[in-house]
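Working notes, structure below.
In this view, the complex is presented without one of its protein chains, the others remaining in place.
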């Protein structure tokens, strides 16, 4: 698994001179999209399989600030994918290895009729890919 | 016609301490949405009539900067709505009446099959509402 | 205390047709800024007093989706302001009273030298205003 990298854009800074905290939620999505593509289950494939995946919750702990033009590495790990929920953890560090942000997101999966899907039972291929990614990441 | 007002959010500022220039394009949309609602043709009504309206072009001239917590007034005027194109002008001023940004947008209108609609012929009610708004605005 | 209201902008929606989840973190800030202004301690006043207030953490639980043009009410309450940390809770509901998002943020306060400030001891006026707001809100 390749660690996702985000280069901080000028428009992501705020008048404090640092990255506005709301952007980290967007970077989580960037890293998650990249992660799912790497394990062979990008958003397009999920959608083709009639799967909708809303974000159920996000949480960010801001440890240090980041600044314009810095390159932030975002490591993605699966915390839980047993039942209907997928829990993902994100560890963001700058080029000096300083921890910038620790974050988590929860996701559920539904078919187009809005029925909640269980990962292991209803999406076995996706479940297996997630399981295997854990070995690679952790 | 009531002039649309936007209060500058903290997250709209950048490291120069002023509003990032990309946000003005978003404020144009806010003011346009409000304007169309005021003349009785909000986006929902257009969509119900099977009308899709892509933005064809935007242009902004930044005259002065704006800052966090300032209230920006955005006057909307129709520059042209004769044929298939709608041209809108936006004049943004701060509470002291200082000109902040002069902007323009162009829009076209299509039905769900992607066929270009002519405002006067294909959307006469909308065309008339736009015409009448001009008298009120200018 | 007046409840803050946010009208959903078109540019806040995503290809699922609903508000992108990252925007709720921005609405939290909008509601917080409004709340602090209402209790007489807006960002400008804090900055004039040499106080910098970074966001330490945010968490959002997405209960229901919201859509373009909906008006979302965001109630702000103080959960804790005893020591160096301020914890704020946000309850977002749509016009039908449906719970959209429950969120929390943590903040610390520093002087311009980066020294952590204790609310009660170092910012007594601000501390008192926060305390009084609780009676009004809850």
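By letter and in written order, the chains are A, B and C; residue numbering begins at 1 in each of them.
Please note the rule applied: a residue touches a chain if its C-beta (ideal position, glycine included) is under 8 Å from a C-beta of that chain, and two chains touch if they have at least 3 such contacts.
A quick note: this is a predicted structure, and the numbers were derived from the prediction, not measured.
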Point to revise | Sole contact to the chain not displayed, among A:42, A:61, A:79 or A:122 | key: A:42
Study note, to complete from the structure: Given B:1, B:37 or B:58, the correct residue touching the omitted chain is B:58
Check your understanding: If the missing chain were put back, which residues of chain C would it touch?
Key -> 10-11, 13-15, 17-18, 20, 22, 68
Point to revise | Positions on chain A contacted by the hidden chain, ascending | key: 9-11, 26, 29-30, 33, 42-44, 68-69
**Study point:** Missing-partner contacts on chain B, residue numbers
**Key:** 16, 21-23, 25-26, 29, 52, 54-62, 65
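Basically, only the chains that are shown with their structure count from here on.
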Practice item. List the interface residue numbers of chain A and of chain B, divide the shared ones by all numbers used, and answer same when the ratio is over half, different when under half. Key: same
Study note, to complete from the structure: Computed over C-alpha atoms, the centroid farthest from that of chain B is that of chain A
Review point. Counting in whole Å, what is the centre-to-centre distance of chain B and chain C, each centre being its mean C-alpha position?
Key: 29
Review point. With chain centres defined as C-alpha means, what is the inter-centre distance between chain A and chain B in Å?
Key: 35
Check your understanding: Listing for chain A: what residues touch at least two other chains?
Key -> 22
